[in-house]
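Only one protein chain is missing from this complex, and each of the others stays in its spot.
Chain IDs A, B and C follow the sequence of writing; residue 1 opens each chain.
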Amino acid sequence: MPVLSEKGTGEKVLNDIFAGLEEEGVPFFHIEGAECDVWELGRHAATLSPLDVGIGVGKDGGSAICHIKLARGSPYLFEPASGRTTGQNAARLVKGMPFKKGKGV
Amino acid sequence: MPVLSEKGTGEKVLNDIFAGLEEEGVPFFHIEGAECDVWELGRHAATLSPLDVGIGVGKDGGSAICHIKLARGSPYLFEPASGRTTGQNAARLVKGMPFKKGKGV
Amino acid sequence: MSQVIAGVDIGNSSTEVALARVDEGKVEFLAQHLTKTTGIKGTVDNVSGIRFALKSAAEKAGISFSDIKKIRVNDAVPVIGDLAMDVISETLITESSMIGHNPDTPGGTGLGIGMTLHLDDLRSNAENGQAYIVVIPAKADYEWAAHMINEAYDRGVKIAGAIAQKDDGVLIYNRLHCKIPIVDEVAYIEKVPLGKQSAVEVALPGHVIRTLSNPYGLATVFGLTPDETRQIAPVARALVGNRSAVVIRTPQGEVVERRIEAGRLILHGRKSRIEVAINDGAEEIMRSIERAGGLINVQGEMGTNVGGMLNGLRQYLSESTGQPFADISIGDLLATDVLIPVSVSGAMAGELSMESGVALASMVKTERMPVERVAQALEKELGIPVEVGGVEAEMAIRGALTTPGTEKPLVILDMGGGSTDAAAVSEGGETISVHLAGAGDMVTMLIDAELALHSRELAEKVKKNPLGKVMSLFHMQLEDGTMLFSESPFPPDVYGRVVIREEKELVPLPVKLSMEKVRAVRRSAKRRVFVTNAIRALAYIVPTKNIRHLSFVVMVGGSALDFEIPQMVTEELGKYGIVAGFANVRGTEGPRNAVATGLVLSVAREVVG
Partner (left out) sequence: MSQVIAGVDIGNSSTEVALARVDEGKVEFLAQHLTKTTGIKGTVDNVSGIRFALKSAAEKAGISFSDIKKIRVNDAVPVIGDLAMDVISETLITESSMIGHNPDTPGGTGLGIGMTLHLDDLRSNAENGQAYIVVIPAKADYEWAAHMINEAYDRGVKIAGAIAQKDDGVLIYNRLHCKIPIVDEVAYIEKVPLGKQSAVEVALPGHVIRTLSNPYGLATVFGLTPDETRQIAPVARALVGNRSAVVIRTPQGEVVERRIEAGRLILHGRKSRIEVAINDGAEEIMRSIERAGGLINVQGEMGTNVGGMLNGLRQYLSESTGQPFADISIGDLLATDVLIPVSVSGAMAGELSMESGVALASMVKTERMPVERVAQALEKELGIPVEVGGVEAEMAIRGALTTPGTEKPLVILDMGGGSTDAAAVSEGGETISVHLAGAGDMVTMLIDAELALHSRELAEKVKKNPLGKVMSLFHMQLEDGTMLFSESPFPPDVYGRVVIREEKELVPLPVKLSMEKVRAVRRSAKRRVFVTNAIRALAYIVPTKNIRHLSFVVMVGGSALDFEIPQMVTEELGKYGIVAGFANVRGTEGPRNAVATGLVLSVAREVVG
């Protein structure tokens, strides 16, 4: 699963997202994108994803989980903070499992 | 679901495939392609498909059902004859239902 | 001379009316309406509901309210039902012998046995030759935890398994040099005693553990004596069906299975007086009721749960009907065994264990209920003559007989909320009737308890609707295994979840419940109440017990609207060659409006006769 982050996003939140994905057993890769809003990044990540789901991460640590089959402009989940939950929920969107309670759900 | 047919494919087999898709309730569209082997057509159809599944049909009436997530070069089902079964099985590949017995299964 | 009359049926839950034009004995039904009963059945509070139902029916019929020339109200039988539940067994596992646990994403697979050792002590306190289960608190990062374990392992320390507080079992596992089972999400990790023998078992996906759920597996793991094995057996039982588990054993560890004294019932029957303990279970209670030979009254042992429950009910009915306490008796009980999820003391992450209990539905009645008062109030309010009509059971039969394909002799089962009322009419026209405790509300209670929903409202929804499981953004699996596709994506709150498929809405259920489990509980609750009561009703009504002589059983009432209850009764009674199905009152109304229809028909006959 692609994780597309805005230039200048902190290591911590990214590592947390990766950890969430790993715990759920979903492979991922990271691309640093332009300065751009998280929704756009998420959408773009989804288009790159063999699993149809991608994550966009902003400088402020907020993140958007997007699915390629959803209409443009609407990320499926928007998680303002915890990277771990973001990673886990993106993985769960692929696995068809209920989401972990994060601030965005 | 895209149905990609070789130039010169008969109406009958195409209509049968469309009927099979319709009976199962899966929307479809038709594109006439170049002269080309069905596997190639099927693969290409799959890449065009919002449902990840496409059908390639040859002049001889044979058809290949392809899924975009499968490695290149391997159609999932190869049905030498009955168009109706081809259509139904392509639809069932989308719906997650067991296939109807056709000659290719 | 043609005139419009109304039949009014006041039920515990619903008030139903039927409007008809009667002309020299010919009856033409004009409209019907159903509304929620206002207040307690048989009290003056009912009037406002009746008034509303009549108005609505008149509107549907396109007549004016004042065209109604006569109202007949059923002579409501004064019974109310109530429910109670008691846990009768309880597994107590003291803090020193702890069990758990079934997280979504444990790490590794296999069985690990060793001494519990805190992550921080790996460096200082680990001895070579001793195998360890590492205890990893939330504050330890997974990288750090893996690093520490690897360092110890590389030094020669035997690492057999790990228990982690956070959800990072897979993360740690992926970083280890040794491949061990890891159970994570252990909430109360600070309660884990250190330096004790413990075992961690994780099975492959879709499999269940086999060692820690077997008493002799535990005995092998911990080298237990027969006496210790006997003590630890409930722990094994509590772990049956899990994919992963931890057991920590201390010498003082103690497991107690306690039976809670839930009290005794004193059954006053027509044949004899019998005492039975709630703890003996539902089967024994029901057998005792049978042996008592028709209940006259029931008392609950003073100072116990069941005593409190039965007296509270008497008090309530006495107050609401204005009848003396002494005139109020309990005419029937339905007891059912329930399996209730209860939190285990000694659990490490809020585990539940299934404890057995008994649910009771009871039927409280008083000899006379002042329906006349309701009738007078109604007449005064509406200015239309109101009379109290025939016996409720007879009216229900009369209404049910308008169902195509039925004739006398016939039995009706009125499956309501609080009680299942049965009535039979012979070929000659004699009727007999019985009120049985237990109906739709008991089904709801059982579902609520057995799924630990803690919401009657949610349980009611589970009862009334089929389930689905949202499998992806765009498709859902239905109970029968078929897939349903959606044009628009399902919202996040139902994603991956088992949902109740209400007509317009999907209601998510708690995450841990599987569709199979919810369905099984729902169907078994319905069977335990309604199939049981159908058989009980027939046994009462056909005392020879040869119910094969019966031909027609017709179901009416709110619970006959259920999407599976009537079919269950149809199937069960079919085994005895009985034709059973839900009514189709007047060929159009389904299982509703039987009593109201019967009231109208009784007026019509009197007009002719």
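To be clear about the criterion, a residue touches a chain if its C-beta (ideal position, glycine included) is under 8 Å from a C-beta of that chain, and two chains touch if they have at least 3 such contacts.
Treat the numbers as computed from the prediction; the structure is a model and nothing was measured.
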- Omitted chain's touching partners, listed by label: A, B, C
- Among C:G25, C:G312 or C:G577, which residue is in touch with the absent chain? C:G577
- Candidates C:R123, C:R230, C:K271 or C:R291 - the one touching the absent chain: C:R230
- Message: Using the touch definition from the top, which of B:G8, B:P50 or B:G96 touches the missing chain?
- Response: B:G96
- Missing-chain contact among C:E387, C:E407 or C:E430 belongs to C:E407
- Which residue numbers on chain C touch the omitted chain? 205-208, 210, 213-220, 223-226, 228-230, 233-234, 236-237, 240-241, 243, 257, 356, 403-407, 466, 468-469, 471, 478-482, 484, 501, 514-516, 519, 551-552, 554, 563-564, 566-567, 570-571, 574-575, 577, 579-584, 587
- Message: Contact with the hidden chain only, please: which chain A residues?
- Response: 25, 95-97
- Note on the structure: In the full complex, chain B touches the hidden chain through residues 19, 22-25, 67, 69-70, 76-77, 84, 88, 92-93, 95-99, 105
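Definition applied: only the chains that are shown with their structure count from here on.
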- For the pair chain A and chain C, the C-alpha centroid-to-centroid distance in angstrom is 41
- Item | Separation of chain B from chain C, taking each centre as the mean of its C-alpha atoms, in whole Å | 49
- Message: Using Cα averages as centroids, what's the distance between chain A and chain B in whole Å?
- Response: 34
- Note on the structure: Listed in rising order, chain A residues that touch 2 or more other chains are 69
- Task: Please set out, as single numbers or ranges, the residues of chain C touching at least two other chains.
- Result: none
